[in-house]
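Every protein chain but one is kept in place in this view of the complex.
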Amino acid sequence: MGLHTIHSSPANTAGNAAAEEVLRSPERLLEIYYYLLLTRMLENKVAYICHNQNPQQPIIIGKGYLSTGQEGISVGAAYALESGDWLAPSHRDMGALMVRGMTCRQIFLQYFARASSPTWGRDGNVHVGDTSKQILFFISHMGSNLPVGNGVAAALQYRGAKNVVLGCFGDGASSQGVVHETMNYASVFKLPIVFVLNNNRYAISTPLHEQCAVEHLALRAAGYGMPGKTIDGNNVMEVYRHVKEAVERARRGEGPSLIECKTMRMGGHGTHDPATYIPKEEFETWKKRDPILGYKNYLQEQGILTEDQEQSIKARIEGEIEEAVEYARTQPMPVAEDLLKER
Amino acid sequence: MGLHTIHSSPANTAGNAAAEEVLRSPERLLEIYYYLLLTRMLENKVAYICHNQNPQQPIIIGKGYLSTGQEGISVGAAYALESGDWLAPSHRDMGALMVRGMTCRQIFLQYFARASSPTWGRDGNVHVGDTSKQILFFISHMGSNLPVGNGVAAALQYRGAKNVVLGCFGDGASSQGVVHETMNYASVFKLPIVFVLNNNRYAISTPLHEQCAVEHLALRAAGYGMPGKTIDGNNVMEVYRHVKEAVERARRGEGPSLIECKTMRMGGHGTHDPATYIPKEEFETWKKRDPILGYKNYLQEQGILTEDQEQSIKARIEGEIEEAVEYARTQPMPVAEDLLKER
Amino acid sequence: MPNMSYGEAIRDGLRTAMRADENVYLLGEDVAQFGGVYGITKGLYDEFGARRVKNTPLSEAAIIGEAIGASIAGLRPVAEIQFSDFITTGFSQLVDVAAPYTFRSGTHLPFVIRAPSGGGLRIGPYHSKSLEALFFHFPGLKIVMPSTPYDAKGLLLAAIRDPDPVLFLEHKKLYYELREEVPSDSYEIPLGKAVVRRPGTNVTLVTYSAMVYKALEAAAKLEQEGISLEVVDLRSLVPLDEATILQSFAKTNRAIILHEAPKRGGIGGELVSLLCEKAFDYLAAPIIRLGAKMTPIPVAPALEDFYYPSVDEIIQAAKRLVQY
Partner (left out) sequence: MPNMSYGEAIRDGLRTAMRADENVYLLGEDVAQFGGVYGITKGLYDEFGARRVKNTPLSEAAIIGEAIGASIAGLRPVAEIQFSDFITTGFSQLVDVAAPYTFRSGTHLPFVIRAPSGGGLRIGPYHSKSLEALFFHFPGLKIVMPSTPYDAKGLLLAAIRDPDPVLFLEHKKLYYELREEVPSDSYEIPLGKAVVRRPGTNVTLVTYSAMVYKALEAAAKLEQEGISLEVVDLRSLVPLDEATILQSFAKTNRAIILHEAPKRGGIGGELVSLLCEKAFDYLAAPIIRLGAKMTPIPVAPALEDFYYPSVDEIIQAAKRLVQY
């Protein structure tokens, strides 16, 4: 597997005091746990509905696109942001959407394509965002949100704001021309943006070695003159720490970084895809490395998470999800004329 | 300047017997000299006509795009090809067009937009090619010929042919998304293609450091899992040797390579551009490193080129050029109806 | 004769072409073992192997580029773009490299780009577009949009054997909805030949791809009201079968142009102009264009249904025309 950390250029981990501080705060650590579980449970609910709804009268319009087993990346990376920072999400960033303040209600409204969804039912599932929370709307064309992220970063730089952008994409997306243009461009202008690559080893059915001829996509960073690292995406603290470091670097005006987070897509591309093309053993190996389980063990070892707390967090999340599903389910669908409304 | 050779991955120069053989053959060495001089003198003629023609009744339609001072790259790289190999040229590849068999007549017919030009006067100047000689037609959109080169290489591989493709582009072009897609793709399929990057430090007025944040663009190769080298583009033998090595590697089915050739654009982007944005000293420094002069000195030192030979080569070329100009000048221009002729 | 769905007929067309000609091969995202996201190439990898059915990286420009280059070198590549919407990221290869290549060089490019196109599946603005009008404007590209299994196979075989680039846009909603008898051997339907799907005398309706079915549904209903709608299915947009359109119009003097793409800038304008230029003296009423609304394609069912021209709109349009 080779899940070591590569430093393509000398970047100083030690100096990252902000990250270390959070990692010593039980409250913050529990909050991370909350977001991990929230993401998992929310997406489980999405999957459950997809698999159990009446296809003739679906509640979820379309399919579910889940980040199950990869929550560490999206949660850990987004947790490294501060107020006023921006997110350019990809399609497996439910964790980041949650951390950055989108609500369960918004997510189910979106999945149910209700009139009051963030896209007014015009778009579905993970094709979502929230400008008021500095979250760009996901674009289906893989990698296409990254140049937009650059643009936001350019605006922040233009104004002298001390904020940054987190730009997310996948291993498949990394083969798109626009990703190359974006990274080179960001580096030329030293834009305050951090590129987080979710390398989950598959792009739909295409395995990594048919996507690229390198084991570590972070190697690309050197070609742009920016720091690049390959890290364990299933270790939420590692993700947080490295992304935080890159975020602070960007905040200091030293430019972009690329953080490749290794993980595994623990299911099909969407809820419709049984992923029979992935060998069972691959799933089994990775199941042992579940990011939430690993993190939970750590918290328990550290005495930060008790069984009671665990139960109460779960109960709280369950309540939140149920409330949101009920809320969204009872909201009206858009009607024909809504199509032409100016927004 | 840092014009050292970088080996991003272990590629074995020593074993390149084919290259060494040519570099020991006086006939072949003189042939290279002929092509260098031919390119220089032909393009000088183009420039001369551009600057002296009546703008109201131009002979050359449009501008001249020259490779003056960079002939070593295009000639050296193309010289590494064999019969049946293909060329995907860029716009500063007059040397390669010559080496691969295009004629002075074709070039002037093209520049003069005559009815019998390789594009029947439909396209102009360096927007040329010759399918019968395995030369793809140059596409203006920078870098856009590279995926086409991949396609030819895929066809060669498909058929089990032992031929290769040479794909040429510039430092500016290297920022295009399509270049990234092409290199990654070539590496995934181990396509028989060699990418030759003419890094002449400018893209129109934009200096290299505004194009990218790295000194050596060959660093990109590692991100695709292919060998990458940065070499002295003004040393034709070095170009030949390294491209030959990469060509033979591709021929053996071991996949693509990237050879970055450092040079300097010794004038404006085209004949219309006085390049006042380039400091005089830059030109002066590079003038001392003229590839033809350097090569000539080497040949003379080695006793391969006498003053007589030099004069007779020049005279031969002058004759060829004059003949071609006269020929092209007297050929008819296309007439309106030619536009709609099927070809 | 075997009974095939539209999707199966396309697969059968691919198989037939590949068996007949070693130069034909497939490439695209997820097209190998997986068989593509709509399963169209399923089984072909098993029959023809990795050399002739190639998974590619997620790189539309590189995919289209490979098709161009391989066709220059004498092969007949058939590339799948996963959704026609994603052609836009390889757009320049198609319109800048391929389209003018023959004009500039005399070299022909016998390749095909296949892509699932069109909407109705509630999958929103990024997986539902009908982009034919974009390519219609570029000299050098042919465009085929079949509406039936039989046509799909026959047109695909003609497209693969055509000397020039063909954009073969398959309607994804038809893949598994439609079945009919399709010959298992090889046959071609020439590009540029429209077909009258239903003869009629009062109004000519010109359409293509899945909209043919809305037209037929409207025609059946209109018949009950005594209005006879002639439905012309273009099958290919380039080349365009002007003769069949003009012939029908000479009879009816009234026409509706129907397409799924947004009305503004769609090919409807071209067809109206054709009639206006070449059949002006037959014009008995305004030619009515029916196309989608000028918005991106929405997900919510009520919105998406409202977005496209409806059977009812067709009926109303036909009535307006006969009453004009």
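The first chain written gets the first letter, and so on, giving A, B and C; residue counts start at 1 in each chain.
Operating definition for what follows: a residue touches a chain if its C-beta (ideal position, glycine included) is under 8 Å from a C-beta of that chain, and two chains touch if they have at least 3 such contacts.
Being a predicted model, the structure only gives us computed values, none of them experimental.
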Output for the hidden chain's shown neighbours is A, B, C
Among listed residues B:Ser90, B:Gln176 or B:Asn200, the absent chain is touched only by B:Gln176
One chain isn't shown here. Among B:Ile61, B:Ala161 or B:Leu293, which residue touches it? B:Ile61
State which residues belonging to chain A touch the missing partner chain. 86, 118-119, 122-123, 127, 129, 131, 136-137, 139-141, 144-156, 158, 177-178, 181-182, 184-185, 188-189, 343
For the chain that got dropped from the picture, name the residues of chain C it touches. 85, 88-89, 91-92, 95-96, 99-100, 103-104, 125-126, 133-134, 136-140, 261-262, 264-273, 276-277, 280, 283, 285-289, 294-296
Touching the missing chain, which residues of chain B? 61-62, 113-115, 119, 121-124, 127, 139-142, 144, 172-173, 175-178, 203-206, 210-212, 277, 333-340
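We take it that only the chains that are shown with their structure count from here on.
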From the centre of chain B, which other chain's Cα mean sits the farthest off? A
When centres are defined as mean Cα positions, the distance from chain A to chain C in whole Å is 37
Touching at least two other chains at once: which residues of chain B meet that condition? 177-178, 181, 184-185, 188
So which bits of chain C are touching at least two other chains? 56-57, 59, 61-62
